[in-house]
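The complex is shown incomplete by one protein chain, all other protein chains being positioned as in the whole.
Chains: A, B and C, in written order; residue numbering restarts at 1 for each.
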Amino acid sequence: MVQLSDKAIDRGDTLVEKFVTTRRVEFCETDAAGIVHFASYLCYMEQAEHELLRSIGLSVCEPQEDGWHLSWPRVHVECDFQGSARFEEVLDINVHVSRLGEKSITYEFEFKRGVRDIARGRVVAVCCRVKTDSILQSIPIPAKFIDLLSAYRIQTDCEKSKG
Amino acid sequence: MVQLSDKAIDRGDTLVEKFVTTRRVEFCETDAAGIVHFASYLCYMEQAEHELLRSIGLSVCEPQEDGWHLSWPRVHVECDFQGSARFEEVLDINVHVSRLGEKSITYEFEFKRGVRDIARGRVVAVCCRVKTDSILQSIPIPAKFIDLLSAYRIQTDCEKSKG
Amino acid sequence: MVQLSDKAIDRGDTLVEKFVTTRRVEFCETDAAGIVHFASYLCYMEQAEHELLRSIGLSVCEPQEDGWHLSWPRVHVECDFQGSARFEEVLDINVHVSRLGEKSITYEFEFKRGVRDIARGRVVAVCCRVKTDSILQSIPIPAKFIDLLSAYRIQTDCEKSKG
Partner (left out) sequence: MVQLSDKAIDRGDTLVEKFVTTRRVEFCETDAAGIVHFASYLCYMEQAEHELLRSIGLSVCEPQEDGWHLSWPRVHVECDFQGSARFEEVLDINVHVSRLGEKSITYEFEFKRGVRDIARGRVVAVCCRVKTDSILQSIPIPAKFIDLLSAYRIQTDCEKSKG
């Protein structure tokens, strides 16, 4: 259904914006080990992604000109944990874009509690439009998203050497 | 949007079917107090309701003749807790219907772990159809649901005296 | 385990503080009906309760002098729904205390989206201490909680007539 045949979009070295948000751990997000359940970090990532988009005037549910609306199903998620967090602790979440493909966006997330590293995650979301029959069809990312998200893109050394 | 002006449907004292299911507590359903988070019981109730419906060949998402489908938004939920449950414990869940209104169904749930009472809950769900513009409209419960669910209806003493 | 034999604490008619917070609906809190899943409201209530406590310098996890800490298991929760909410909508949540018992607190919650009523809920939490063997024992609510929460207590007409 979703094909990731995206050509990466080249960009020069320009100033990169940082998006940082915070998240207080809620009780329902903890588990019997006394710490945040690992699946909750995926929700934190999604929420930080949506918050970044809202901060630049975008929404994942953006209605399109043709009456359809966008949807961004995930094709890949991952998370590495270096620490843990407990109820009522506040996490700083750093978000940037590591890849702006033709049809997909790769977001990177860093979770810290003070100076302590807690987790590091990645999400690849594919731009789709939802048709009347609820079927998702992948489409090129609208120019507005590319333009506004470019500021948050950090080119990795690996990509630079490829360039 | 949803109005509960239902006339209760009379029924004589007939044999009442019991629906009992079990649920093992999953780790992600516990919280930092080491027990099942109270909101998880609402999900358990919903799952037991859907399981009861499936057991008699029904689904909350039943497509209707006119191409629309049903939806059962809740207008009331409640739960009393007498005990608590921990990871990997198995709960017995007893479900019955305490009221079959014209447009709403009241389900009652009893949670036990062995002989121990854990919780007791109630859910009132209203029968709605989902129109093309995603608006919910309350409608009379389809005859098929009334017929099949009647067997699970227990008339309370209070209702009997009213009768 | 938890017994609600609390004597209600009398109080005169004094100025009542209002605690209002807001909550933006996250995507993971919605369900396939396109609206906030009903169990999510229970988490919203818990979060608003904890936020109220933090706003007056308290925490549900307050460590006690004897090295033990507090826990507030719920013995009753309920919610009535008048409307529904969708992804990214912002809900106003009004919290007050309708009863300050010797060992339990009853919180009341009103959810609105603008002028629109969305839901109304109630939670009864019992003050317990967690002993070394993880067993909960109900205890009188510490004076600090009573003092600080009294300002958020609204006496209902029913209780007044009893007085």
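Brief remarks on what is shown
Just so it is clear, a contact is a pair of C-beta atoms (placed from the backbone, for glycine too) under 8 Å apart; a residue touches a chain by one contact, two chains touch by 3 or more.
Note that the structure is predicted; figures quoted are calculated from it, not measured.
Contact with the undisplayed chain is limited, among C:44, C:87, C:111 or C:145, to C:87.
Mapped onto chain B, the interface with the missing chain covers residues 26-28, 43, 46-47, 50, 54, 59-61, 87-88. Contact residues of chain A toward the unshown chain are 1-2, 33-35, 38-40, 42-43, 46, 71, 73-81, 83-84, 130, 134, 136. Although one chain is not displayed, chain C still touches it through residues 27-28, 30-32, 34-35, 37, 39, 86-87.
Just so it is clear, only the chains that are shown with their structure count from here on.
For the criterion of most C-beta pairs in contact, the winning chain pair is B-C. Centroid to centroid, with C-alpha atoms defining each point, chain B and chain C lie 25 Å apart. Counting partner chains per residue, chain B shows two or more touched chains at residues 34-35, 39.
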